[in-house]
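Have a look at the structure below, then the notes.
Every protein chain but one is kept in place in this view of the complex.
Note that the chains are named A, B and C in the order they appear, and that numbering of residues resets to 1 at the start of each chain.
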Amino acid sequence: MLNIAVLGCGRIGRMHAENIAKHPRANLAGVFDVYEPAAIEIAAKLGVTRFETAQALFASIRVDAVLIATSTPTHADYIEQAVAAKKPMLCEKPIDLSLDRVDACAKAISGTDVPIMLGFVRRFDPGHRAVRKAIAAGKIGNLHQVTITSRDPGLAPEAYIAESGGIFRDMTIHDFDMARFILGEEVTDVTAVGSRLVAPDLMTKYDDYDTVVVTMVTASGKQAVITNSRRATYGYDQRVEALGDLGMAVSENRRIDNMTLHTETFTAQGAPLQNFFIDRYAEAFAAEINSFVDAVEKGEAPEVGFDDGRKALLLAEAALRSLAERRTVNVSEVG
Amino acid sequence: MLNIAVLGCGRIGRMHAENIAKHPRANLAGVFDVYEPAAIEIAAKLGVTRFETAQALFASIRVDAVLIATSTPTHADYIEQAVAAKKPMLCEKPIDLSLDRVDACAKAISGTDVPIMLGFVRRFDPGHRAVRKAIAAGKIGNLHQVTITSRDPGLAPEAYIAESGGIFRDMTIHDFDMARFILGEEVTDVTAVGSRLVAPDLMTKYDDYDTVVVTMVTASGKQAVITNSRRATYGYDQRVEALGDLGMAVSENRRIDNMTLHTETFTAQGAPLQNFFIDRYAEAFAAEINSFVDAVEKGEAPEVGFDDGRKALLLAEAALRSLAERRTVNVSEVG
Amino acid sequence: MLNIAVLGCGRIGRMHAENIAKHPRANLAGVFDVYEPAAIEIAAKLGVTRFETAQALFASIRVDAVLIATSTPTHADYIEQAVAAKKPMLCEKPIDLSLDRVDACAKAISGTDVPIMLGFVRRFDPGHRAVRKAIAAGKIGNLHQVTITSRDPGLAPEAYIAESGGIFRDMTIHDFDMARFILGEEVTDVTAVGSRLVAPDLMTKYDDYDTVVVTMVTASGKQAVITNSRRATYGYDQRVEALGDLGMAVSENRRIDNMTLHTETFTAQGAPLQNFFIDRYAEAFAAEINSFVDAVEKGEAPEVGFDDGRKALLLAEAALRSLAERRTVNVSEVG
Partner (left out) sequence: MLNIAVLGCGRIGRMHAENIAKHPRANLAGVFDVYEPAAIEIAAKLGVTRFETAQALFASIRVDAVLIATSTPTHADYIEQAVAAKKPMLCEKPIDLSLDRVDACAKAISGTDVPIMLGFVRRFDPGHRAVRKAIAAGKIGNLHQVTITSRDPGLAPEAYIAESGGIFRDMTIHDFDMARFILGEEVTDVTAVGSRLVAPDLMTKYDDYDTVVVTMVTASGKQAVITNSRRATYGYDQRVEALGDLGMAVSENRRIDNMTLHTETFTAQGAPLQNFFIDRYAEAFAAEINSFVDAVEKGEAPEVGFDDGRKALLLAEAALRSLAERRTVNVSEVG
């Protein structure tokens, strides 16, 4: 059994804690949150230790590994502390909003053999993953074109937008990682356009965009397109489509339930899509924990590493520059 | 080129005439209708002869074959006349509402080698046909259970109901033929239940039913279930499903268009189903003509024959008796 | 918090235990199984008490309510013991395979106000439930015809079949309850046919059937059809369809994942259906616990009661007689 402690008892941290508790080869070794009531509640419900400080958690011999689900600005620090404490870690994305901080963190931990897994959870979605597997199995032949549709059900509050780092670093970052995951090779060229349609004033205030299209090309000419919007009233729109010279694989959306209604004016009306990531990626979050436990148990490199986090951020930087300069940007220009 | 004349210039007759005119190996040799204006209009539009009498049509040397799309009570007579005139024929279903008249007709034409094709058009629907082909190709293994959903978009007018012969002879007759087509072997046992839910008073008046379920079993134990209703507000519901020991084949419904709508309260809302048989089975009607032309050209027996018409009627008789006597009826009891 | 203890630590019991542990308003108060290793394992993993006897469990003051997930022949006894101990209970279906034993149990507990909930879990499936809600909300108008497709992914082992009580009492029982749930009124007439197609020798040996169709009618003429098979290679086929005079509501199947594949020879190929009830009804099992906790907390009658268990069994008895006597059976004839 792998004893995993969780830092951060917000909505995501709590879900991770429950998934760890349920996992057949893991135990929840305790929780920590700077906001004590959150940690107290979850510790009581799940019958585990509450650590009073992150330091105590990292120092505990009853903790084999850690899951970092705290606020973004703390990620890089906790990664460094977990490495120092030799605790394998699964850290929520992003490493940091600043490429400089990411590079500093990389330098600080360089040479470590402590496993670091980054929480690009969508890689573990059964549908998206099945697309990747279909490609790997040759089911669609040589990959030509990837289309990623990724739209939030609604605009986040202003406080969130203000701290988000902008749509490319906050939202598209998942799709940049998904593009890399599906393409199976590195992106060289990035072209982006952005509009302010959902909340024009707010976007102008923060020099941000709510509706974007990003086109990427790899050295061999494979293409990937991401369409993002901060507003999809019908639910959390999460689709991945891969075209190859032998066929196409598509990861389709998921609805709240599987009932359809048929009347005089319409047929097959279904429920809205699952509303947001906690529901939509519930299976993926559980599979992510499983992958982490597997990697640590087997002493293998985690499936998604520190460098994947950095590369997704690089693509965000390239998209920002492309949009600003109205031109295709080579990724080597940004880092 | 096969020169085919059409008897009956109502909605179905007109459609058949257009399909014959378009067919690459057939010509429309003329039309006839007891109601002259209908025949005059279609003859003018399609630039063909109008025959003043059915006799003239049957006698014409410019007519190689005939299509009978007149009212039901005339079918058996015209079949006999076409046989006498040695004109291969495609006759709309049913042969007659009376089993006695059907048997008399069979006797009258017995021994003839004039090709007689019966218009069970659904056998030519690409989807239903693909189910049959999948079974024949072994794609679902040994057939176990067939489910036929068949619902009219709305109740026909009282005048139609009054003359229809009842739901089993009028509406289920198509599904009885479909069951035989998909099962690939003869039905031995029939069990039926019927309700008056759509138009209780009207159904009581004509001792008819608007909502029925018919269960059939073959000698080898294969099962088929038909669910009929005279009212499906969402359109003409026409589905066929076949379960075998290796899988299932399903012929799905068809919509007016392929647009789906997704909003805050629903996803994937589609248009209603194609509303009735002229639209729903448009491709099937054209394929039926093609099958008839093929059979006549090649001197082969048509795909659907006189006996298929009789057997479907037998199942209707068995269903009527089952419903009346609240018991499973062996088909041999009725004919 | 409601402290619930679980009797039975097999696959279903374990799942229930995990769902209780996760529930925000319930605690897992301990487990019991006559097979000690199963109870020991789950008690250790979930950090709870293992009761050495059912008696100890029923007697414990730390147990507010019980969940009975033991083998079928013990259900009625445990129900009686739970009533005696005044512990509200959620009992897995069926109450018993014998109508006599069910009636004896009913007599033994008659007059009790201890809440008894029966585990007809499908009522809590989001899709099936949405069909019921759509009907209740008038979305499809007056209900006319219900179609329940219910097929197991594969034949159970002979040992299971031998003890099952036959397909109607073991498998169709769920569909009988679903028919009652969707119809919203009692069934009066039952007609059934049965075949031996999946495993003819085995079925003959146990005088059982593997492929059945059951048609039911209510006093007002509403119809319900159940098609069952012990073998659906494509997965656990679980669909419910309700036709009303204003439209149709359908609870569709669920697949293992949402990936579709498109190649030169086909499009939209999806994964097999979720394979069996633990996966297919995962959300339903969790919702069932929630409904039970709600009912006990609020002091309300559980949504599915003892009498629902008895009535489903009555329909099974009627189906058996119908099949044997080749006739429609009125439910009053069997109990």
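Here, a contact is a pair of C-beta atoms (placed from the backbone, for glycine too) under 8 Å apart; a residue touches a chain by one contact, two chains touch by 3 or more.
Keep in mind it's a predicted model, so treat the numbers as computed, not measured.
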| item | value |
| --- | --- |
| Touch criterion as defined above, residue of A:Lys22, A:Arg101 or A:His144 at the omitted chain | A:His144 |
| Candidates A:Thr49, A:Gln81, A:Ser229 or A:Gln269 - the one touching the absent chain | A:Ser229 |
| Per the touch definition above, residue among C:Gly141, C:Pro272 or C:Gly305 touching the missing chain | C:Pro272 |
| Chain C residues that touch the omitted chain in the full complex | 233-235, 253, 255, 260-273 |
| Chain B residues touching the omitted chain (full complex) | 18, 21-22, 24, 45, 47, 126-127, 129-131, 134, 139-140, 246-254, 256-264, 271 |
| Those residues of chain A which, in the complete complex, touch the missing chain | 142, 144-145, 147, 149, 151, 189, 191, 193, 195-198, 211, 213, 215, 217, 221-223, 225, 227, 229, 231-234, 237, 243, 245-248, 326-328 |
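Everything below uses one rule, namely that only the chains that are shown with their structure count from here on.
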| item | value |
| --- | --- |
| Interchain centroid distance [CA atoms averaged], chain A/chain C, Å | 38 |
| Per-residue overlap in chain B, given as positions that touch at least 2 other chains | 233-234 |
